[in-house]
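Below is one structure. I have some questions about it.
One protein chain is absent from this view; the other protein chains keep their places.
So, chain A:
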Amino acid sequence: MVSSAPRLRFVDRVNPVTRLAALVVLTTPLLLTVDWLSAAVALGIELVLFALAGVTPKLLVARTWPILVSAPIAGLSMLLYGQPEGTEYWSLWLARITDGSIELAVAVTVRVLAIGLPAALLFLRVDPTELADGLAQIAHLPARFVLGALGATRLVGLFVEDWRAMGLSRRARGIGDHGVIRRVATMAFALLVLAIRRGSKLATAMEARGFGSDTPRTWARVSTVGGSDAALLAIAAAVAALSIAVAVWAGTFNPVWS
């Protein structure tokens, strides 16, 4: 996954933990207001910045299509069922399209994009090992927890193989004609059993390498933060501040608590 993602300018130099922090800084203010303008401003700036970092339209579609598809769907539900307000254009039973619901639909669509796109694009190329190093060394999360989780991520690839083999074996055992739901349910249970066994084997292997002892641990890879990290946080804060400021100035600011 990591190796197939294209390199991005600037973003790749930032510690994964900082990227996580920047995402929180950028999107939290956007979650506090429901108006189309703040989200639109943020989205516009984000698109320009990511384009500068090397995200081509093709890459954007390839890597974020689930978000590009789900945003309008979220908007559509608002269009039909959002709080009615102003002129009504069309109605059918509970569904009503009004001035208010149109505005809400636009606001929600743009907001999902403004929050979802940076979440996907900032983590295009995150190496789990690097993220774990950052979480343990920079964010000072407990090493045991972080490394345990990191070890587990490597098992995911094995589970994919297990799942495939189990699917074939169901057919070989004469129970492949059952409905999909029933088959998936029995396979999910079997996978769970396998996962626990693989997990305990991995735990033994990790323990055999001294994991979980009381000795203070060293880190073979240094996780550092520097100028690029500060810059990304500053950019995230600036984008958030600017988009909220524009909304307040234009009078569209509509906090969720109002």
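Heads up, the rule we're going with is that a contact is a pair of C-beta atoms (placed from the backbone, for glycine too) under 8 Å apart; a residue touches a chain by one contact, two chains touch by 3 or more; residues count from 1.
Following the convention adopted for this analysis, contacts and distances are computed from a predicted model.
Asks: Mind telling me which option in "OmpA family protein", "Chemotaxis protein CheA", "Pyridine nucleotide-disulfide oxidoreductase" or "ATP-binding cassette domain-containing protein" is what UniProt lists for the chain we can't see?
Replies: "ATP-binding cassette domain-containing protein"
Asks: Looking at the whole complex, which of A:69, A:92, A:181 or A:208 touches the chain that is not displayed?
Replies: If we include the chain that is not displayed, A:208 is the one touching it.
Asks: Determine which one of A:175, A:188, A:234 or A:250 touches the chain that has been left out.
Replies: That would be A:175, which touches the missing chain.
Asks: Counting contacts across the full complex, list the positions on chain A that touch the omitted chain.
Replies: These residues of chain A touch the chain that is not shown: 3, 127-129, 150-151, 154, 157-158, 162, 164-166, 168-177, 186, 190, 193-194, 197-198, 201-213, 215-222.
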